[in-house]
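Sharing a structure, written as C-alpha cells. Questions coming.
Every protein chain except one is present and positioned as in the full complex.
Lettered A and B in written order, each chain numbered from 1.
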Amino acid sequence: MDYFGQLLANGLVLGAIYALTAVAYTLVYGVVRLVNFAFGELFMLGAFLTVSLMASEVQLFGATVPMPALSFPLAALVAIALTALLGIIIDYLAYRPLRKAPRLAPLISSIAVSVVLQSVAQTIWGSEQVHFPDFGLADLDPIVFFDSIYIRVMDIVVMAAAILAMIGLSLFIAYSKLGRAMRASAEDPMAATLLGIPVNRAIAAAFALGSGFAALAGLLYAQSYGFAHATMGFSARPQGVDGSSAGRHRLDSRRGFGRRAARPDRSLGRRLYAGWIRL
Amino acid sequence: MLLGLIEALGGGYMPDGSAYKDAISFAILILLLFMRPQGLLGRPELNSAGAGSLLDGVGSAGKGAIHALFGRMDAAFGWLAQGGWTIKFAALAIAILAGLLIPSDYWLRILTMVLIYGMLASGLNVIVGFAGLLDLGFVAFWAVGSYFTSILFVLVLKQEFGIDAQSIWWLFYANLVIGGLLSAFIAMILGTPTLRLRGDYLAIMTLGFGEIVRIVATNWIGLTRGPMGIPNVPAPFLFGLQVKSPTAFYFVALALTVVILFAISGLVRSYIGRAWVAIREDEHAAEAMGVATARYKLYAYAVSGFVGGFVGVFYAHYQLFISPLNFSLFENIVILMLVVLGGLGTFIGPFIGALIWVVFLQLALDIPLVQNFPEIRFALLGVILMCLMLFRPQGLAATARVKLTMPGAGMERA
C-alpha cells in the first residue's frame, strides 16, 4: 500500500505540472492549429527569468549586471509577463506572416524559433544547470501520510497553483469577452472577422496567455526540481554524453497530451460559439 | 495528469521500468490515439481537423531584389524539372566531376553527408511530399536498416561464427535490399493503425512509433548493445577492394542516390504516384473517385520505409559505428526540415535542403564569433531558416514540384 501510495503521490505532482503545460500548449494549438515547437523554450525562459530576477546580479557576456533581487512571487509574475510579451513578439515575427502559407511552413519556423531561443539562452545563462533558489516553503519537512507517503509542502503548493491556474484559465476562456473572441477565431477565422472580431488580436492574446502559462509551468517545474537548464524545455535533442542516448520527451508526451486535453475545451468552445452567433 | 500517474506507476512496477518509462508513455499515447483518435473526451468529427493538403496556401513573396532573385530561381528550377534526360545527365556529370576534382577529403565527406541526408529526405518526401501524410517517425526506418546490417555483420557473423566481412562482401549489397525490405515491412505494420488518423494526430502517432524504436534500441542491450553502440562495422567491399577513401564513399553514395531517385521518380510517375497525389490533394475526393486510399497510403509507408532502411544500411557501413545517438528525434525533425526547406513533392528539393543544412553548419564553424560563442552557430542557423521560411514558405525549389495533373487542371493554383 505504501509503495502504491507513494507512486500515486509522485504521479499526481508530475501530472499536475504536465497538465498545466498541456493546457497552455492547447491554447495556442486550439486557436491557430500550430504545433508550436518553440513552446518548450518559453517554458525554459520562464524558469530562467525567474532565477535571474531573484538574483542580485547576473553575469552577462562577462559583465556583471545588477538585478533587482525580487522575491519569488514577484519575480515569477514579472517573468510570466515578460514571457507573455515574448510570445506576442514571436507570433508577430515568425508566425503571423505565415498564416496563409502551406501548413508545414509555420511548423518549420517554430522549430527555427526554438533553436534560436535555446542557443541564446545558453549564451546568456551558460550550459550548466542553474540552481533554482529555494523558496521558503521548500525547507519545511515533508508531510507524511500513513507513515510512509512523503509529499513536500512545495509540491502541494505547486499542485495547487497548477490547478488554480487551470480553473482560472477555463473561466477566462468561457466567460470573458476576449476568451470568447479567441474561441470564435479558433472555430472559423473568416466568420469571426465578418462578425467584427479582431482575429489577429485574439490570436496574439492566445499567444500571450499560452506563453505566460508556459512560463508559469516552467518555473513551477524548476521550483519543484530545484534547477533550471537551457535545454529543459525542448528536449528533442540528441541525448547523451558518453554514448548515452537518453530520452527526455516529456514535452512530446505533453504535446500529445495537450492534444487530448484540447478536446473538452474545443467542444465546449463549439457550443459557446454557437451561442455567440445566436446573439 | 493521467500520463504522469501511469508513468509513475508503470515505472514502479516494471522491471527496469524507469528506463522504459518514456516508451510506456508513448505506447499509451499510441493506444489512445488508436482507440479514440479524437482525444479522450473529444467528439469523433474532430478528427477531421487538420485534414487537407499540406502543400496548399499562398506564399508571401518578398519585395524588390529578393523577389527578382526568387523569380529567377523559380524559372531555373521550373526549367530543370521539365528538362529531359540531358539535364539529368548534366547533373550527374557535375556530381561525378565534383567527386573527381575536389581535392579536399573534408569536402568530399561533407558532400557524402549531403547525399545521405538528401536520400533520407527523399524517402520522407515520398510520404510527406507526395502522399501528404505528416510522418515524424521516419528515423525509425533508418535505424532499423542500420541496426539490421550492423547486428548481422558484427554481432552475428563476426562474433558468433567468426566470418570475416571480406569473404561475404556481397552481403552488403544484398543487405541494402533486405534491410530496405525489412524496414518497408515494419513501416507497413506501423502504418496500418495510423490509416484512420489525419494531420497532426498522425504526426503525433508516428512520432510515438519513432521514439519507441529508439528507446528499445537504447534499452534492449542484449540485441543492440544499447547506448554502447556497435563499433567496427566493416566498410563495404567491391569485388575484393575495400571502399575506404572518402572519394570511394562519395561515389558509392552517388550511385545509391541515382538508384533511389530513379526508383522514386519511376513510382511517382506511375499510377501509384498519381494515387498519392490524389490523396494528398483531397482524400475524400480520391476515395470517391475509386482510389483505394488505405492501400496506397500503405504503399507510401512501404516505399518511404524501404528508402530509410536502404540508406540506413549504407550509413552503418559508412560511419563504421552506430549507436542510438544517430537516430534521435531531432534528426527526424532535421530530415523533415530539409524536405520542407527544399520543397515538398520535388526530387531536387531534399538535396537542396541537405546542401544548405550540412554545408552551412560546417562553414559556420569558421566564423570568429562562433569560435568564441559556439552556441551562436545554431542561433544563426535558426535565423536563416526562419528567413527562408518567411520568404519562401513553399520551399526553395517549389516550382520543381512534379506536375502530375492534366494540362489545364489546377490552373487556379498555378
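Methods note: contacts are C-beta pairs under 8 Å (C-beta built on N, C-alpha and C of every residue); 3 or more make two chains touch, one makes a residue touch a chain.
The criterion applied here is as follows: contacts and distances are computed from a predicted model.
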item	value
Among "Hydrogenase-4 component E", "4-hydroxyphenylacetate 3-hydroxylase family protein", "NADH-quinone oxidoreductase subunit N" or "ABC transporter substrate-binding protein", the UniProt name of the subunit that does not appear here	"ABC transporter substrate-binding protein"
Touching residue (missing chain; options B:Gly99, B:Gly118, B:Gly191 or B:Pro246)	B:Pro246
Sole residue of B:Ser323, B:Thr346 or B:Gln394 that reaches the chain not shown, by the stated touch rule	B:Ser323
Touch list for chain B against the chain that is not drawn	7-8, 11-12, 16-19, 21-22, 66, 104-106, 109-110, 113, 218-219, 221, 226-229, 231, 235, 244, 246, 318-321, 323, 325-326, 330-331, 360, 362-367, 370-371, 374-375, 377-378, 380, 383-384, 387
Touch residues of chain A, complete complex, unshown partner	3, 6-7, 10-11, 13-14, 119, 122, 126-129, 131, 134, 142, 144, 150, 152, 225-227, 231-232, 235, 237-248
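Definition applied: only the chains that are shown with their structure count from here on.
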item	value
Chain centre separation in whole Å, for chain B relative to chain A (CA means)	30
Residue numbers on chain B that touch chain A, as the complex places them	1-9, 11-12, 22, 25-26, 29, 32-33, 38-43, 46, 49-50, 52-60, 128, 134, 200-201, 203-204, 207-208, 211, 214-215, 218, 227-229, 323-325, 328-331, 333, 336-337, 340-341, 344, 373, 375-379, 381-383, 385-386, 389-390, 393-394
List of chain A residues in touch with chain B within their complex	3-4, 7-8, 10-19, 33, 35, 37, 93-94, 97-98, 100-109, 111-116, 118-120, 122-123, 127, 236-240, 243-249, 252-257, 259-264, 266-267
